[in-house]
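A single protein chain has been omitted from the complex, and every remaining protein chain is retained in its original position.
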Amino acid sequence: MAQFLSELSVFGFRVCPWPWLAYVLAGVVHIALIINLVAVGALIFIWLERKISARIQDRLGPTRVGGKFGWLQTLADGLKLLTKEDLMPNGADGLLFKLAPYISFCAAISAFIAIPFAGGSYPWIAQHLNAGVFFVLAVLGLEVFGVILAGYSSASKWSLFGAMREAAQVVSYEVPLGMCVVVPVMIAGSMDMVVIGDMQAGWFTNWLVFHDPFTFVTFWVFITCATASVNRAPFDLAEAESELVAGFHTEYSGLRWSFFFMAEYGSMFSVSILASILFLGGWHGPVPVASLLGLGGESSGSIGWFLAQLLGLGNVLLKGTLGVCIMMWIRWTLPRLRIDQVMTTCLKYCTPIAAVMFLGATCWHYNFPSKNFFGLTSYPQSVYQIKEGWDATKKQPLAAEAKADKVAQVQRGKRAISRHGERPIFLSSGERL
Amino acid sequence: MIHLPLASLLTEPVGAMHYVVVGAILFTCGVLCMATKRNALGVLMGIELVLNGANMNFIAFGSRYLRGDANSMGLDGQLIALFVIVLAAAEAAVALAIVLNFYNNHNSIDVDRADQLQG
Partner (left out) sequence: MDAIYWPSVFFLLFGGTACTFAVAVLVSKNIVRMAFYLILSLAATAGLFFLAGADFVGAMQLMIYVGGTLVLLVFGVMLTSQERFVEMKSDAGDWVIGFLAGGALLATLIWAAVSIPAWQGMSRAEAEALTVEKTATPLGMSLVGFRVDNPKESGYLFPFEIVSVHLLVVLVGAAYLARAKRKITKVALASEPSSAGTDQN
């Protein structure tokens, strides 16, 4: 994007006379897109939550603002929150009290920097990181600081208890969450989310959730741990309305509270998109519409490529929204867990199950590395070219022609199955490890 | 001859020296925290700062962007820094357990109160 902007000229004027302006503008465009996504997404999700909860409870929900379905209700609520009085409790630590919502919000938004929305050679991603999954997990773990600081600096015992419970819960559930994430990373061989997503091209049989029975179970454990990680019911005792008034955001009102809520919906959306990229195919739908229609040309700039990417973007957003809807559905169906039940679920159920599934998926993948869909079909040839090959002399991923050679090498290696399994490691000198 | 770095900080690439200076500042702040804080958790924070100062040195000497390909320690620097991070986390856990025990026994985390073994 920066390169594109630095060469752009509109009506004969160079847009960026200085090279650094291109970087700044590229950053601004990316951030504007992401903030828009999170803010408008929060708007839509809050309305959706009210509608879904209403229907589950056999009532209608918002129906007046904005026509028959009340879809502008959240906007009206936002305007109301903007005009509320900005209170701060007497004994509160001023700096930390004011800073806490922004920390939560920034952590929730930063996760979107490394999440791809459409893949291929020019993925639609703000920052294409090599260790994208790792970065997203690290940043999602930083959200707990906003909560802790909010709880402590509110000078209220309800806030402190809520904050401690929530911090304990989020930090404990990071462990099984990390183990669940390692399974698709291991199958794809890369932490780069573009590689993981592109590996699932084609029909839905290529999706990683159907790769083997262990990954299937891992997906459900991931959903559970992700729900606990973002403090949604049934794990929402940090905001338990019936017990703690409102937990860590008791003393927050108006715009400060809305930042916390945008952070919550933002992180729900980001873990749903993460689940969809890691397990459910990401920007590849159940039916490969783009390649069936002949749209997925690799030459960037053509309208066909753009439409294919747009389809991918729609897929990702749709799957993310589906994940969020499922979280809302669970919230209004299941009763809340106690803190000791939450900890038991994490330590006695989720973590051992995740560990055993990791072991099982490793053994499965070791024995059938080229098989898909519970071992029934084989990978398409294009997937081998996407998976990262490593060039030991130049210490970087292989260039395109070298990748084709590597593919041929891998095929040769597959025929001579060694003790190390079907894909022996080739050094640049041609010898095998 | 000592080469003063201030003149060209904005226009020239930084070297390992600059990273070592930052590491030295972190290290000294950590040592002073350990020496002067009466709160046991303040002492712990000093320990974390010291370990980060040392990590900064390892990363600086292992970076090929700061010292060129031939001179750097390469991957070794980053690996050692990785091990230091992991060990520091483990040691912080034990230190916190000790502090919690101390608090439960004396109802205070003032390290000046820990003088029962004083001769």
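Letters are used for the chains, namely A and B, taken in the order the chains are written, and counting of residues starts over at 1 for each.
Assume a residue touches a chain if its C-beta (ideal position, glycine included) is under 8 Å from a C-beta of that chain, and two chains touch if they have at least 3 such contacts.
None of these values were measured; they are calculated from a predicted model.
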{"item": "Of A:I148, A:A233, A:M262 or A:A290, the one touching the omitted chain in the full complex", "value": "A:I148"}
{"item": "Contacts of chain A with the absent chain, listed as residue ranges", "value": "20, 91, 93, 95-96, 129-131, 134-135, 137-139, 141-142, 144-145, 148-149, 152-153, 155, 160, 164, 167-168, 171, 174, 191, 388, 390, 392, 395-397, 425, 427, 433"}
{"item": "Chain B residues that touch the omitted chain in the full complex", "value": "2-5, 9-22, 24-33, 35-39, 41-42, 44-45, 48-49, 52, 55-56, 59-60, 62-68, 71, 74-75, 77-79, 81-83, 85-94, 96-101, 103-105, 109-110, 116"}
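Just so it is clear, only the chains that are shown with their structure count from here on.
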{"item": "Euclidean distance of C-alpha centroids - chain A vs chain B, Å", "value": "33"}
